[in-house]
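Note that this complex is displayed minus one protein chain, with the remaining chains in position.
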Amino acid sequence: MTERRLNIVVWNEYVHERGTGVPADLYPDGIHGAIADGLRASLGTAAVVSTATLDEPEHGLPAAVLDHVDVLVWWGHVAHDAVSDELAARVQQRVLDGMGLVVLHSAHYSKPFRLLMGTSCGLRWREADDRELIWTVNPGHPIAAGVPAVIPLARHEMYGEFFDIPAPDELVFISSFTGGEVFRSGCCFHRGKGKVFYFSPGHETYPIYHDAMIRQVIGNAVGWACAGESSGTQTGIHESPNGWFEQ
Amino acid sequence: MTERRLNIVVWNEYVHERGTGVPADLYPDGIHGAIADGLRASLGTAAVVSTATLDEPEHGLPAAVLDHVDVLVWWGHVAHDAVSDELAARVQQRVLDGMGLVVLHSAHYSKPFRLLMGTSCGLRWREADDRELIWTVNPGHPIAAGVPAVIPLARHEMYGEFFDIPAPDELVFISSFTGGEVFRSGCCFHRGKGKVFYFSPGHETYPIYHDAMIRQVIGNAVGWACAGESSGTQTGIHESPNGWFEQ
Amino acid sequence: MTERRLNIVVWNEYVHERGTGVPADLYPDGIHGAIADGLRASLGTAAVVSTATLDEPEHGLPAAVLDHVDVLVWWGHVAHDAVSDELAARVQQRVLDGMGLVVLHSAHYSKPFRLLMGTSCGLRWREADDRELIWTVNPGHPIAAGVPAVIPLARHEMYGEFFDIPAPDELVFISSFTGGEVFRSGCCFHRGKGKVFYFSPGHETYPIYHDAMIRQVIGNAVGWACAGESSGTQTGIHESPNGWFEQ
Partner (left out) sequence: MTERRLNIVVWNEYVHERGTGVPADLYPDGIHGAIADGLRASLGTAAVVSTATLDEPEHGLPAAVLDHVDVLVWWGHVAHDAVSDELAARVQQRVLDGMGLVVLHSAHYSKPFRLLMGTSCGLRWREADDRELIWTVNPGHPIAAGVPAVIPLARHEMYGEFFDIPAPDELVFISSFTGGEVFRSGCCFHRGKGKVFYFSPGHETYPIYHDAMIRQVIGNAVGWACAGESSGTQTGIHESPNGWFEQ
């Protein structure tokens, strides 16, 4: 018996890392490359991990591809508006149909995440090399598996409350910063048959996605977001049958 | 000292009741008229209750009006698509800024509700004169104040699960139907600084909005959704200030 | 490499089935026997499934046994008071430490469940051969995997709202009954590092635990409640260390 391998795609706008400067130095293969490397190491043969970027045809996610993705990881920052409304709506629909979505850092303002949340997704921020401490507030959650009580990031951009999202269905991490701010940095949402995890670490000027514990969290999140067997057992949930149960 | 009176607007597409037939007979002043009557009776001098309809200029809700609404009640069915995307987005933004929104029956598919939920908002349905029983599952909730353990509706359209919404922040009512279906018929959501209550009773061919207990629930919901003093105490929550707490 | 097999225990007061009458006829090996059979069939070699009953020494759950249980399934009805307070507290503590607990039917009034909920856990009930329909309201949830949109039970005891529990962290099933009542029949709770699933089917005078779909749900619930790898990764969460993060 062979099990189907999971189909994981890491999407990145891939803008910052193409110039010269810190992001390019930190991520010579792009942020997506670093994240995909981490996922391949943690998921092994259980998954096929590929990448897609903004400048590819249909942003690298034509329907024929997207329809077979189990979990999509999304990073974006300066080019949110360049993502087509059509793709954003298709990603939203795929989540409702059961696809997992892991939304990273500045993608809090990405089109798919905002469509799925229904709120502004605004937050406070400051680029000042704050130390960030990521505390687990849900130690039994699968996304916290193998994660210590606190993950320190020596330097990072500050993201602070109020974070204008619906109350998360499960809150896994809360961060603090040198400046005293707090942030709900690991948030789970269930939408339709799909799962969404927002995880705030990952500004492009810090080597966050090379951190072993951050990779552990993202690997856990992909595993959690994956519908596995439960996907597809109840089809047509968005239809409106007009009949009686007993007929 | 005089307190500011609340500003409540009942919006209705006002299509069914204009023809001849059952809806026109049941609601000679429109569904909005019946709902507004109920609200005037329950809220008394605490509120000014007015109405707005689809065919008015800017659907009766130009920015100058909408910006001063405390709670908006919304009924729509066959004309969802005729509502401008601009108004739908403005209603969504007003909720995030603190306005209350009470969404009734077939308005589960209205543009503002879908934007705020981020899901398909689909459900099962059947027009077959089912008896509906509305059970309170949250007896301490303000929307259940003065409401008996069960509200019976002799005949109504069936709405059934799966109802594709985010898990409600508070679940107040669950209904059953003659056919054995169940439905989360009273659901609270918090979005930004605003509150949303979805309440499923109110098909246009039944005299639901003349029912005393249904009026009690809608009156309670308007009171609950009203931000009151807390609105406006924290401004700029959607902005992204870039500074330190201590400076 | 050999994986550790899960350790599942089905606990039953085992009173009704020992007399003569319907329960004895339906469950010649006890309710626990039928549930354990179902779990063995669905979990296969991944788990060791055993049983324990009230009349055994220390109710079959001495600390040396309980400390190694991954998921405990609990059925009780007329003998709740015969369970020692000491065992009830130990079960509660084990859940906080990461053990899964699946609470069935009349065990809504069991000591461990009441301790974990903090509420009266009261409900309406009626023994009148109602038809029960169990609707999935969370089709992407792992406990709904492989389960149809509705599970019919031809005849069952009625359990109805208001069910005095904390709002479930995840609501998976809602039931309706011939009499028109509704009930939150499948409810998930997270407590400490452990998970609790309450599932209402299973009155002793009906062959509920021989039903294939009910067995599917219980098997799913055991899989969901099992902490797996995440158990034990953060020790000492109930301690109160008095030191600085950085020292």
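Residue numbering begins at 1 within each chain, and the chains themselves are lettered A, B and C in the order written.
In this section, a residue touches a chain if its C-beta (ideal position, glycine included) is under 8 Å from a C-beta of that chain, and two chains touch if they have at least 3 such contacts.
None of the values given here were measured: they were computed from a predicted structure.
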- The listed residue (B:65, B:79, B:128 or B:227) that touches the chain absent from the view is B:227
- Could you tell which one of A:23, A:38 or A:139 touches the chain left off the display? A:139
- Query: Which residue among C:124, C:155 or C:210 touches the omitted chain?
  - Reply: C:124
- Message: Given that one chain is not shown, which residue among B:147, B:187 or B:222 touches it?
- Response: B:147
- In the complete complex, which positions of chain C touch the hidden chain? 92, 96, 115-120, 122-128, 162, 164, 166-167, 169, 179-181, 189-192, 234, 237-246
- Message: Just checking the interface: what residues of chain A touch the absent partner chain?
- Response: 131, 133, 135-139, 149, 160-163, 167, 170-171, 174-177, 180-182, 184
- Task: Go through chain B and note every residue touching the omitted chain.
- Result: 98, 133, 136, 138-142, 144-150, 152, 169-170, 190, 192-195, 227-231, 233-234, 237, 245
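By our rule, only the chains that are shown with their structure count from here on.
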- Task: Farthest from chain B by Cα centre, which chain is it? Let me know.
- Result: C
- Task: Would you kindly tell me how far, in whole Å, the mean C-alpha position of chain C lies from that of chain B?
- Result: 37
- Message: Multi-chain contacts only, two chains or more: what residues does chain A have there?
- Response: 169, 190, 192, 234, 237, 245
